[in-house]
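Next up is a structure, given as structure tokens.
For this view, one protein chain was removed and the others were kept in their places.
Naming follows writing order (A and B), and every chain is counted from residue 1.
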Amino acid sequence: MYKLAGELFPICRSITGNGVRETLNILKRECNLLKIYEVPSGTKVFDWTVPKEWNINDAWVKNSKGEKIIDFKKNNLHVVGYSTPVHKKVSLDELLSITYSLEDQPDVIPYITSYYKERYGFCISDIQKKSLKDDEYEIFIDSELKQGSLTYGEIIIPGKTKKEILLSTYICHPSLASNELSGPVVAINLAKWLENMDNYYTYRIIFIPETIGSITYLSRNLEYLKDNLAAGFVLTCLGDNKCYSYIASRYGNTLADRAAVCVLKHYSPDYKKFTFLNRGSDERQYCAPGVDLPVCSVTRTRYGDYPEYHTSADNMDFISQEGLDGSLNVYKKIINLLENNRHYKVNVLCEPQMGRRNLYPTLSTKHSGGGRLSG
Amino acid sequence: MYKLAGELFPICRSITGNGVRETLNILKRECNLLKIYEVPSGTKVFDWTVPKEWNINDAWVKNSKGEKIIDFKKNNLHVVGYSTPVHKKVSLDELLSITYSLEDQPDVIPYITSYYKERYGFCISDIQKKSLKDDEYEIFIDSELKQGSLTYGEIIIPGKTKKEILLSTYICHPSLASNELSGPVVAINLAKWLENMDNYYTYRIIFIPETIGSITYLSRNLEYLKDNLAAGFVLTCLGDNKCYSYIASRYGNTLADRAAVCVLKHYSPDYKKFTFLNRGSDERQYCAPGVDLPVCSVTRTRYGDYPEYHTSADNMDFISQEGLDGSLNVYKKIINLLENNRHYKVNVLCEPQMGRRNLYPTLSTKHSGGGRLSG
Partner (left out) sequence: MYKLAGELFPICRSITGNGVRETLNILKRECNLLKIYEVPSGTKVFDWTVPKEWNINDAWVKNSKGEKIIDFKKNNLHVVGYSTPVHKKVSLDELLSITYSLEDQPDVIPYITSYYKERYGFCISDIQKKSLKDDEYEIFIDSELKQGSLTYGEIIIPGKTKKEILLSTYICHPSLASNELSGPVVAINLAKWLENMDNYYTYRIIFIPETIGSITYLSRNLEYLKDNLAAGFVLTCLGDNKCYSYIASRYGNTLADRAAVCVLKHYSPDYKKFTFLNRGSDERQYCAPGVDLPVCSVTRTRYGDYPEYHTSADNMDFISQEGLDGSLNVYKKIINLLENNRHYKVNVLCEPQMGRRNLYPTLSTKHSGGGRLSG
């Protein structure tokens, strides 16, 4: 899983565009049950609209000596996501006005997007920003915003029942490791594991852009999911090797919640519990009023709870094979619990006669069944 | 409010009669939305019957020297409420047998009534009672018990909805300040305040005799109130400047209870809580089984909890403008809370898109909306 994450790491993903397609094709290579869907820009999805498709080839900033001081090819976080194309000379002041950094984390590049308002911008470390000198700079972004489509992937693994387990993860962040790629690599490995099992439940494993992707997906599948979803999980932030976290569904009482809590309580009892008030990923959509699907999330260190989050420090050094393995294992345990969770109904009145089914000792003693009898 | 209470103080009210009418006419002068109703004696009202109307002009006891030793004109508490007319000479023993005092509060005149059994009697301080000498006394009560009516007042202030807030207070005690007049003066001031507001709820403010009045009122209005009452409050004992009390409805979980508790918890957190087991005023009728209206009561020191209660010491010195102002303010806060208590229903599936309503930053960063981003 760590190797696959490394392969996916350099790709510049966003909520639409070729980075998503390239990512899904690599995942399809891992599990060819994956089907890829395109939803045209402009499609109404509940309160939202599928945005234009964004693609980017290159971007840089040069100083007056022609030196590339910011280079998209070195780190795709350098460009504000959904930046419109631009090529012009700017003063230091203008450059600073479109350049973003984090004062309290001066050595990392922040991850910034502007999906729903057209603008352009660059992201750099605060150290670099503070070092920029008065100069004339050439800025260049070779991007395109066009009527295109939003792309997502879906794997369906049929089981004995139409009742489903949903595993939802996202593929819309550029070079970010735990808060992105840990999700898809654990999800695709769960798919490969489930594919070869004789499952009770049908499994639906989806790879979507966060927020707009889950809204789009729900706008096309909500009725079916309301009828058939038994439990669902949002897979994200699964790469570090630290404490597990559980983010509850809206009321925290669904089958998904109970399975997650039961596994974590036994497997990792020091896990952190968050209510739906601390939600942050696609459980926001799955549990929205009127949607009300039984979906919660089990993560390692939760989005926003680690300083590397949404910066260039959430990289391949931040995650590990051990971290990914543990997360995979927890989800396997949750799935095993769900698969084996049955309640039996006695169909006779009074106690069943266990003796005639060889389930009870024929000799009734003080310690019947307890083995302390001598004789 | 203190001045108005002082104007109303000398009037000899009872559960029927001209004292009630005089009181209601003064209140109507304050708010001419007040309508006055008369219900004939003998009218069946649930398990009760509207009693005869009682009026009194004068009453006294003279000693053998012709000195008035007890004089209704000095304090209308001197006569047992609903005393039948009498004029005769009596021995000391006979006088003592119809004279009531409080041994454990020897210097106050008790307030005593005999609404449902015809008798006559006098109330004096225990000091005076113990000082009465063997003598021939002349007793005189110029009262009348007749087929008449029970009188009550009602103010309706229409709001945007037929749903109503009820404010219920009583006008049946003679010269008693906190446990009587504080209620009507706060209620009439709430009416004057509400009259000029643009209200969501319709307000029903009623001035009734306690017990028989609320039973009579409910016998005429119960069906409508069951359909339309959102919350109601019994206004009484609002005149001292001490700790607030909350007397819960039968189950303590109505909108009225929640509004009262919410206001008191924030405004006067040391308030005293009483369950319905400690009820004592017209919430007894509003919350009776089968009536089941959402009515509770917020008071200052509760009836029966202060030694001055139902004695000549519950007078204009016992209450204050500050006390009345605080009570008025609490009820205004309760009403404001009810008026502004809305729950909003999201009418889209999934999250609403806040961005296109300018409710979300256009730039999505690690601290979106948190302002820690530099740039």
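The rule we apply is simple: a contact is a pair of C-beta atoms (placed from the backbone, for glycine too) under 8 Å apart; a residue touches a chain by one contact, two chains touch by 3 or more.
All figures in this text were calculated on a predicted structure; none of them were measured in a lab.
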From B:143, B:214, B:299 or B:365, the answer for touching the chain not displayed is B:214
Contact with the hidden chain, among B:249, B:311 or B:353, goes to B:311
Of B:9, B:37 or B:100, the residue touching the omitted chain is B:100
Contacts from chain A to the absent chain lie at residues 345-346, 348-353, 355-356, 362-366, 372-375
For chain B, residues touching the missing partner are 46-48, 80-81, 96-104, 110-117, 119, 121, 126, 129, 211, 214-215, 218-219, 222, 284-285, 288-291, 304, 309-311
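The working rule: only the chains that are shown with their structure count from here on.
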Between chain A and chain B the C-alpha superposition rotation, given in steps of 5 degrees, amounts to 120
CA centroids of chain A and chain B: separation to the nearest Å works out as 62
